[in-house]
Each structure stands twice: as structure tokens, then as C-alpha cells.
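Here it is, the structure in full.
Note that this complex is displayed minus one protein chain, with the remaining chains in position.
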Amino acid sequence: MKEYLYKQLSLAPDSKFTYLTRAIYFVILLSIITIVLESEPSISSGNESKFLTLNYIFGFIFLIEYICRLYAVGLNPQYSGFSGRIKYIFSFYAIIDLISFAPFLLLPIFGIPTTSESFLLRLFRILRLFSLLKTSRNATGLILIGRVIMDKRYELIFAITMTFVIIFISAICLYLAEGHISPEAFGSIPRALWWSSVTLTTIGYGDIVPSTVLGKILTIIITVASIGIVAIPTGILAAGFSEAVSELKNRKDN
Amino acid sequence: MKEYLYKQLSLAPDSKFTYLTRAIYFVILLSIITIVLESEPSISSGNESKFLTLNYIFGFIFLIEYICRLYAVGLNPQYSGFSGRIKYIFSFYAIIDLISFAPFLLLPIFGIPTTSESFLLRLFRILRLFSLLKTSRNATGLILIGRVIMDKRYELIFAITMTFVIIFISAICLYLAEGHISPEAFGSIPRALWWSSVTLTTIGYGDIVPSTVLGKILTIIITVASIGIVAIPTGILAAGFSEAVSELKNRKDN
Amino acid sequence: MKEYLYKQLSLAPDSKFTYLTRAIYFVILLSIITIVLESEPSISSGNESKFLTLNYIFGFIFLIEYICRLYAVGLNPQYSGFSGRIKYIFSFYAIIDLISFAPFLLLPIFGIPTTSESFLLRLFRILRLFSLLKTSRNATGLILIGRVIMDKRYELIFAITMTFVIIFISAICLYLAEGHISPEAFGSIPRALWWSSVTLTTIGYGDIVPSTVLGKILTIIITVASIGIVAIPTGILAAGFSEAVSELKNRKDN
Partner (left out) sequence: MKEYLYKQLSLAPDSKFTYLTRAIYFVILLSIITIVLESEPSISSGNESKFLTLNYIFGFIFLIEYICRLYAVGLNPQYSGFSGRIKYIFSFYAIIDLISFAPFLLLPIFGIPTTSESFLLRLFRILRLFSLLKTSRNATGLILIGRVIMDKRYELIFAITMTFVIIFISAICLYLAEGHISPEAFGSIPRALWWSSVTLTTIGYGDIVPSTVLGKILTIIITVASIGIVAIPTGILAAGFSEAVSELKNRKDN
């Protein structure tokens, strides 16, 4: 029984993706969808009791899962014995698991009402999905992307810093150019920062738009700079991926 | 006659791009343009009978083409004989051909009125255009793009998953920050999801914009993350294309 | 005199960038700025006669330049003699030169008033600036970009075709989903095409936004597709530039 759970819950370091693990991920997904739908008043109003029941069911499933994990994890030499269990309880995924169901079961005991905010704690379970990355197929993507970002961290940090500096300088330009004319939009540097970051990342909500000729000319110049803000990090990453791939190939050839 | 049709309709596996085939593609294009124009009330109102006639003409042409194909395809050893014809009828392009003209000819027989929605079925013919890709020149582009996407599928799936996770987390942030202040815009996670996906893909309609200081600060941070959402897949694909090209060259050299 | 003009007007096939040529480019630029400013009513109103004078001055300068070129080009063996001059008159840049000043001088003769639209013909002179590319430094950029686009034309044509197909399919989706609810915005395929092309290129004006839940869910899906629309051509071009650069290096090494 213990061994069956140990295998099925994918607790072994080199474990496969079992049917029970898949079922748990499916329940996590369902539970997240429930919270998302519950947050929408046009869906939840009138169905509060149904959603509360669902929340308790999910909480109960997660509690049982937690107990099973705690019981079966002992077969993993890293977490065997009493001290191993304590160590497991404070491991990353065990804390996530605990946070996600704790409010449903503990809060009512202490007479604290389970508000809809406390349900949101269950969203932490989304972090659980990262454990999916243990499986080799997904890991390929993660490892490569992570490695490229690590390899190019100095260039990327420099590019992001430059982006913030350009956003800041643009904000000051428009604050000086239009601050007196449209105080609501550009009357202070923080207000102008909202405009400049929305513009330079090419989102362009259009809620704030310069109204003077000077402001528009400045914007056109700033606007062309926005091409560089996208192009430089992309170029860095593209080179990084090419490099990582050719290194992998060289290693294979040798 | 049969051989002539067989050649002209490009039914042979290694067929060339004949004049009849070109004419058929031209008629498909015309028929699609007709549907597009017909859907516009300011064009179609008053000309309903003309458009109906056009629709019947196109339907008739496609019926004849279908019969000719069914007749001539027998010369292709893959589709010869009665069982071969049945096999052909259920092939991808034959089904598309059937769907595209069937409503015009069959519906009136059964007394069902041909509504403008049924005409839309002809739009399936757009899929017919994919058969254009059989010609070698277009295929170069398709094969290379398809191969790069296949080669990099794990990285791309991971990048897309991360994009959705970032969109989801951004939506939760704004739901918590502004849900109580602007319930129409951020009052539930699904509503906030609309805002966060429009923002993080840098579309930025501006129909929903955070109004609080906290919401705006969160947006500025999220906004800079949007650069990564575009840069990472682009970098992956750029590396993939470089790789595919150098592989092709190596193969040529050897 | 003739030789001096021949050299100074950069008419020789391997000509350098002379002072007179620079002066002419400066006059072209000035003349374009004049047209741009003249088109703005708040600048031109009250100064109509000044702008008219400027237009005649520019026209006169271009006329003299044209005559000088026609006179001096004879030293170029390609355009020598009477038949060579005729050949020169019908060369690309000579036609542009003629178009740009002709209306100012010919129209009044025939009693046709020189409207502000006829001045716009001078904008054709902007094409003259392309002759700047003859100088070797600018040519490096042009040749490389042109070559990469030529090398990758099949992939790029395929990517652009796919972009149009995705824009078209998105338009049909929203036409079916919201056509009956917001006829002004999505009431026909052409109207929906406006929305889908603005959205998928991540411009996102926000003048038209889906209002139903179905429309918004479709948009979120379509929206993520927009990342690919930017990423694929960028990836193709990035690979193309890498390739072109390494080829140039190989040639140098050999």
C-alpha cells in the first residue's frame, strides 16, 4: 500500500508520470477553474452554497492527498524517519500544498469565517504545476530557456535597465513639455511615467495622449526608440538560443 | 478526355500547376470575395438576387469540378476502382469540396431555405488553397517553417504556457488591487483576464485601464514583462531557423 | 565646364559624393519640408504667396539641375549622343526629376491653375534620395537587407500569406460571434477584417472591441496567435542575417 502510494504519487526522485498524479493535476486544474468562475458575480450569485460545497470537497481531497504524501514519502531515503518528515513538511511543494487547503479546514475551527479571499490561497496550487516540469519532455524547454536567460543575464539586466532609464527620461521630457498644459495627464513625473511605460512597450492604451505639437514631436522620436526596446532583448535571446543549441550539438558530437 | 482531366486537375501525385487548376483557384478566390462582399449590408442590400445567382453559379461550377475529379481520379493508382473512389470521397480535400457546394444544391431539394449562414460553408474552400502548397516553390517556405516549429515544439509549448501563466497571475494581481474599485473592469478573475491578455500581448485597446496608483504601478511592472513574452518565442524561432538552414547546408555539402 | 558638371553632379558610374550633389540633396530636403509645412493650414494660411514663391524657386532650381544633367550626361558613354540623351530622359531618376518640377512650369503655360495637389508631385523627389544609396557606406546596409529578403522570399511570402489567412479566419470568427450583437463593428466580414488586422498586428486602436463573453474568449486565443505573427518573420530574418554575415566572412577568408 505504502509502496503503491509512493510510486503513484511520483514521490521517488526518478518517478514517472502516473495515472494518480495525472488525476491530481486534473483536480488542481478543476479547483483553479472553480475559483476563477466563483470570482465572477454573474456566475456565483445564487450559487454560493454550491461553490462553498465544491471548495470544501477540493479542500478535503487536498487534505487526504497531503496525508498520503506525508505517509508514503518515508520510502524516499531523503525524507525517511521522523526528522525526514519534518524536513518534507518544510519542503517547497509541501508548504504550497498546506497553504492551499489549510484555510478551508482550519479557519472554521477557530470561528473565522471563510471569506472569498481565503479561497484565493488555493491559487497557490498553481505553483504545484511547476512540479510538472520534472518530467523530461517539459524539462527540455525549461532547461534551455532557463540556461539561455542565465547565460545572457548581464546583457539582459543591462537591456532592462536601459529600458527603465529610457522610460524615465521620456517621462521627464513629456512632464516638462506638457506638465503645465494637461496637469491631469503629465502634471508630475509619476503621472508621466504611466504614459511613457505604456507607450514605450508599444501597448498604447490611448487613455493619455500628448496634445501639444512639441509633445507629439517628442513622442514620435520616443516612439521609434520603442523599436529598440523590443529588438535588443530579442536579439540577445536569439543569439543565446543559437549558442545553446550549437553547444548541445558539439557535446553530442564529442 | 479522362487523361486530359487527370493532368489538368493536378490529380497526379507529382502534378504540375496547370492552367485549369489556376482557373479553379481563381474561381475559389472570386467565390470567397463574393461571400465577403455579400456579408456587408451596404453592398448586398438591393442586390440580394444578384448575389443569390452568383452563389448558384459558383455552386454549379464546384459541382461540375467535383464530378470531373471523381471521374478522372481513377487514373491515380491510389484511388482506382470503386473502393478507390470511396476512399477519395473521404479524403481531406474531397470533403472540403463537398462541404463547400453541398448546401446550395441539397438544401433547396429538402425545402430548407438557403440562408446567408449556409453560404458561409463555402468559406471552407479557403482550406483548398492549402493544396497550393504542393508546388515546390511554396513548399520550401512551408516545410522550413513547419520543421522549425516541430524542432522547437517543447521550447515553444513551454514559452506559451509561461505566457498564459503570466497572463493569469497578472489578472489575479489586478483583481486583488482594483476589483473593489472598478467592479465592471476588474471585478472578477475572468474580467481581469481580458485586460491582462490584451495588455501583455501589447495590443492595449485601452477600453479597460487601471485607475488606482497601485494598479498602475503593477501594470508598469507587468508591462515590462510583456517584452519577454514577445522576445522569448522570437529568440527560440530565430535560433531554430539558423539551425535548420545550417543543417540544410551541411547536407548539401556532403 | 561640361566635365566639371559631369563630376559634380555625380553622373559618372563610379562617382563620389561631391559638394554640389550634397547641395542638391539639401534643396530636395528643404523642398519636401516646404510641402509638409504648406499642407498644415495653421502654418500656410496667410503665407500662401510666400509658399507659392518658394515653390516656384524650387521648381526653377530643379529645372536648371535637369538641364545641366541633360547637358553633362553626354560624357557618360552609356548616354552619349542624341539617342543616349533620349535614353537618359526615360531613365528612372530622370523621369522622377521631370515629374517633380514639371507641374510648376508647364501647368501655368496651359492655363491650368497650380493647385496644392500638383505641388505634391514634388514629393516624388523623395525617390531621388534612393540614389544616395549609390555611395558605398549606405549600400552596405541596403545590399545586406535586400539580399536577406531575397534569400528568404519564399519563407517570408509564406509567413505573410499565413498572416493574412489568420487575419481572415479571425474576422470570420468574430463576425459569427458578434455580428448580430454589434452590427456596426462586426456586422460584416469586411468590417470584422478591420478589427482583426488591427488586433493581430498588436496595434489595438480600441475603437472596436468585442463586447460578448464568447467574443472576448475568441479574442484572447487570437491574441496569443499574434505573438507568432511577429515572431515567425523576425526569426526568419534573424537567421537570414546570420547566414549572410557568415557567408561574407567565408568569402573574405578564402
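Read from first to last, the chains carry the letters A, B and C; within each, the first residue is number 1.
Convention: contacts are C-beta pairs under 8 Å (C-beta built on N, C-alpha and C of every residue); 3 or more make two chains touch, one makes a residue touch a chain.
None of the values given here were measured: they were computed from a predicted structure.
For subunit A, the residues touching the chain absent from view are 154-159, 165, 168-169, 172, 175-176, 183, 187-191, 193, 199, 202-206, 209, 216, 219-220, 223-224, 226-228, 230-232, 234-236, 238-240, 242-243. Those residues of subunit B that touch the chain absent from the view are 202-206, 234-235, 238, 242. Although one chain is not displayed, its contacts with subunit C can still be listed: residues 35-37, 39-41, 120, 123, 126, 129, 137-138, 140-142, 144-145, 148, 160, 163-164, 193-194, 197-198, 201-207, 229-230, 233-234, 236-238, 240-242, 244-246.
The working rule: only the chains that are shown with their structure count from here on.
Using the average of C-alpha coordinates as each chain's centre, A ends up farthest from subunit C.
For the self-contact between subunit A and subunit B, the two sides draw on mostly distinct residue numbers; the shared fraction is below half.
Centroids of subunit A and subunit B (each the mean of its C-alpha atoms) stand 31 Å apart.
Looking at subunit A, one finds that residues 202-206, 234, 238, 242 touch two or more other chains.
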